[in-house]
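All protein chains of the complex are present and in place, except for one that has been dropped.
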Amino acid sequence: MALELDDVRRAAHLARLGLSDEEAASYVDDLSRILEMADSLQAVDTEHVAPLSHSLDTTQHLRVDEVTEQDQRERFQRCAPAVEDGLYLVPRVVE
Amino acid sequence: MHDKTLTELAAGLTTGDFSSRELTDHFLGRIERLDGEINSFITVTPEQAQASADAADATRRQGDAGPLNGLPLALKDLFCTQGVRTSCGSRMLDNFVSPYDATLVERLAAAGTVSLGKTNMDEFAMGSSNENSYYGPVKNPWDLAAVPGGSSGGSAAAVAAGLTPAALGTDTGGSIRQPAAFCGITGLKPTYGRVSRYGMVAYASSLDQGGPMARSAEDCALLLGAIAGHDPRDSTSVTRGVPDYRAELNAPLTGLRIGLPKEYFGEGLDPEVEAAVREAIKVYESLGASVQAISLPHTNLAIPAYYVIAPAEASSNLSRFDGVRFGHRCENPSDLIDLYKRSRAEGFGSEVKRRILMGTHTLSEGFFDAYYKKAQQVRRLIRQDFLDAFDEVDVLMGPAAPTPAFDLGANKDPLSMYLQDIYTIATNLAGIPGISVPAGFVGQRPTGLQILGPHFAESQLLNVAHQFQQATDWHLKRPSFGEENS
Partner (left out) sequence: MQWETVIGLEVHVQLATQSKIFSGASTAFGAAPNTQACAVDLGMPGVLPVLNESAVAMAVQFGLGINAEIPEVSIFDRKNYFYADLPKGYQTSQMYHPIVGPGEVEIVLGDDKTKRIRVHHAHLEEDAGKSLHEDYHGMSGIDLNRAGTPLLEIVSEPDMRSATEAVAYLRAIHAIVTYLDVSDGNMAEGSMRCDVNVSVRPEGQATFGTRAEIKNVNSFRFVERAIAFEVERQIELIEDGGQVVQETRLYDPEADETRSMRTKEEANDYRYFPCPDLLPVVLDRAYVDHLRSTLPELPAEKRARFENELGLSAYDAGVLSSSRPMAEYFEAVKAVCGDAKLAANWVQGELSGQLNRENMSIDDSPVTAQQLGELVLRVKDETINGKAAKQVFAALWNGEGDSADAIIEAKGLKQVTDTGAIEAMIDQVIAESPPQVAQYQNADPDKRGKMIGYFVGQVMKASRGTANPQQVNVLLKQKLDQI
């Protein structure tokens, strides 16, 4: 399936990825060719094949419900670009 | 000292030929003198390394030294290391000093190893040449005009160049095995779930697996024993027990059934690489193994399936890099969307963006069934190919990559770069283990033999690889790199 400039722009917006016009245009070609390659999957009959998400047929193990983590705010926020009063700062969010 | 294997160095430490501190200083010195040429490290941590080495020496004096105590090694820069930058080869994490240790890092530290620093890599492990790093490309110590392979290119090059006796890498579609082959070292991708992924920055969660890169299969066995095992913090790590991976190394190969997948010897395979692989297989026959042709009929679908599944998972995994809690943040964002878009545009390189766009597109409405679901169905068929093959044979063998290391800058087209992983990628989709061992040279560039086994057959793979290394000396060859300086 070929891809158009609008598809790239849409994906970029969904992925919150800023793209210049030139970048967007260059990805149209690359991604179209990658998708074309992916289209070779369509030739396989998978009607009776269940999708495989994990290579091992194992199941989820469960964690005991106990508090094991203590407050490490100061340590975690040392790598944060903008904090104040223990809060992460972002441009004003309007609800 | 830098020509020795990890096993030999461990022996030297035990007999007191040298201390961990001496060993560590030796490698730190080499890194300082030589790494400028190949760029295999992003961050070197001499103070921490010396402190760890001193602690390891103290442990040894107290008589508590385990098999890995005091051995230096390097970590691919996507294993989170507390107090040390963990960049993933990305501008996005250039300023990220991890507040915690990955489980694998914790386990290696608990075993008394000494981390020399963090190795270069393709950004977020996306690449096959190590040219996609914010910190610049890595050069192959065998030939500075060649790439070291990727994405664990820094780890492979550092081991090959004798800047570290071993390193840890990760393999999502061949990222341990292909650079190991390109750099003439031994690299093992364990079974998915064998090694904890906690603290390993995710590229494609259902495919990523950490593993050892070293001078020999024996060294890989030593390291795997330290990092394998269930981690309660990783739901996908298995609870099955960890064997002593060195116990089976010397088992004879008489009666070993080797399968040669015909799809791994087809069009696109460099004739000299093929010749080296076939030569290696003859060695196995001389060791008592039998060889038969086998088919993995869905091999040609592995790359398309991978390039749907891996980018889809990556597009979601990389959403957390949003400029809010860690990592790169753009200047003066006007609103929330601007913050996201500019921080991510500035922080990510072009291959990462390409895969995020690809994954976002194939997961979006109207495309999900045609791409993602289809790829997951094909994934099952690919796994079945291997399960069927292992009903017939014990291991599969073939080349690790279709060509020897290519020139820096030679593969500008992303698609042709993707084809580099043609022999390695299916194993990640199937979750089985694989090892690449040095098997000769094409000119001055090394080439690797890949050995694949059933799920959790690491002991057997290591045995098969080790026996080859007992019969050949490809793994003992060293590049002339750095000789005039040492």
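Residue numbering begins at 1 within each chain, and the chains themselves are lettered A and B in the order written.
The rule is short, and it goes like this: contacts are C-beta pairs under 8 Å (C-beta built on N, C-alpha and C of every residue); 3 or more make two chains touch, one makes a residue touch a chain.
Remember, it's a predicted structure, so these values are computed and weren't measured experimentally.
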item: Chain not shown: contacting residue from B:S52, B:T164, B:T186 or B:T236; value: B:T236
item: Among B:L28, B:C80, B:V147 or B:C330, residue touching the chain not depicted; value: B:C80
item: Touching the absent chain when the full complex is considered, from B:D35, B:D322, B:D394 or B:D421; value: B:D322
item: Touch residues of chain B, complete complex, unshown partner; value: 78-80, 86, 88, 93, 96, 98-100, 102, 197-202, 204-206, 232-236, 312-313, 315-316, 318-322, 324-327, 336, 340, 360, 363-365, 368, 372
item: Absent-chain interface as seen on chain A, which is shown; value: 10, 14, 16, 53-54, 58-69, 71-73, 76-77, 82, 84-95
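Please note the rule applied: only the chains that are shown with their structure count from here on.
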item: Between chain B and chain A, distance of the C-alpha-averaged centres to the nearest whole Å; value: 23
item: Contact footprint of chain A on chain B as seen in their complex; value: 95-99, 191-193, 206, 232, 235-236, 238-239, 298, 300-301, 303-305, 307-308, 315, 319, 322-329, 333-342, 344-345, 348, 350, 353-354, 356-358, 360-362, 364, 367, 370-371, 373-381, 383, 414-415, 418, 429-432, 455
item: Residue ranges of chain A touching chain B (in the complex, touch as defined); value: 1, 3, 7-8, 10-12, 14-19, 23, 27, 30-31, 33-35, 37-42, 44, 46, 49-56, 58, 60-61, 63, 72, 75-76, 78-82, 88, 90-93
